[in-house]
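Here's a slice of the assembly, chains where they normally sit.
Chain IDs A and B follow the sequence of writing; residue 1 opens each chain.
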Amino acid sequence: MIRQSMLTLDARPRGFHLITSEVRQALPDLSGVRAGLLHVFIQHTSASLTINENASPDVRSDMEDHFDEMVPENQPYYDHTIEGSDDMPAHIKASLLDTSLTIPIRDGELALGTWQGIYLNEHRDHGGRRSLVLTITGSTGDETAT
Amino acid sequence: MIRQSMLTLDARPRGFHLITSEVRQALPDLSGVRAGLLHVFIQHTSASLTINENASPDVRSDMEDHFDEMVPENQPYYDHTIEGSDDMPAHIKASLLDTSLTIPIRDGELALGTWQGIYLNEHRDHGGRRSLVLTITGSTGDETAT
C-alpha cells in the first residue's frame, strides 16, 4: 500500500529544528503499517532535512555554528548574490544535508533509534513556510516476514 | 508496481549539471503513476547526484567553486593519489553529496518544488559516461488515498 500527503510547516527562524512529533501527527495511517518505509521530501532548495540527536538543544545550535563556519557568507567566489548573502550558502547547505529522508516503519512505529529525531534545517534568515511531501509504502498484513 | 530501467548519461565536463529533463524523458511510465516514488542511483564513486536550484547557472558554478574550496586537491594527508589529483577529492565530494535520490511522484508527475532540479555532479576532470539505475515504485489505481 501507498499513502501520500502534504505537510506545511510554519515559518521558523534560521537554524536546526526538531519536527519529529509534527511529522508523526501528520501520519494517521502509521499505526496500521506492519513493515514499511516513510519518505519525507522537502520541496525547497534553501532548507533541508536531516536526522540527528533529539535530546540536547546544544547539538542543534552547534550544528548551525559549524555549518556557518564550513559554508560562510560573502565568499569572493560567489556569483549568485542577488537574493542576499544568506542565499548561496543556503543552497550549498541544502545539498550537504538532505532534501529527503527515508525511515523504516516497524509494527506501526517509526523505527528511529532512541536518540534520533527528524530535523528541519532552515538555512535562510526569513525562509517562510516549508512544504513537505510524506509518502508511506508498506504492508499492513501477515504476508511480510519480519 | 515496480518499473526499473538504466539510463546512460553522456560525458560532461567537471561541474554541476541539470539533468531533470533527461531523467523525465527516460520514464515513459511516469504519467500513469498516481502516487509513488522515483529512485535515481548513480553507479559511480567519483560523480554524484543532488537536488538544487533549477534556474540560475550561477548556483551551479558557485557549488563547484565551494566544493573545490571545501575539498581541495593535493592535501598533504591524501595517500590515494595514483589516479590523479582530482580523484580523492572526487570520492569525498561523492559522499558529501549523494549517490542516490528519492523523489515523490504525484498524479503522474515528479513532485519537485518550483525551483528544484536534479543535478549530476561530475567530480573528475575526465569522468566519461555515467550510468544511472531508475526505479519507480507506486500505485496506478484508486486504492491510494492521497
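Structure notes:
Keep in mind that, in the parts below, contacts are C-beta pairs under 8 Å (C-beta built on N, C-alpha and C of every residue); 3 or more make two chains touch, one makes a residue touch a chain.
This one's a predicted model, so the numbers in the text were calculated from it and none came from an experiment.
Of the identical chains making up the complex, 2 are displayed, while the complete assembly in this file numbers 3 copies.
Basically, only the chains that are shown with their structure count from here on.
Separating the CA-averaged centres of chain A and chain B is a span of 19 Å.
For chain A in complex with chain B, the touching residues are 1-5, 39, 41-45, 70-71, 75, 77-80, 88, 91-92, 94-96, 98-100, 102, 131, 133, 135, 137. Of all residues in chain B, those touching chain A in their complex are 35-37, 50-53, 56, 58-59, 61-63, 65-66, 69-70, 96-98, 101-104, 106, 111-116, 137-139, 143-146.
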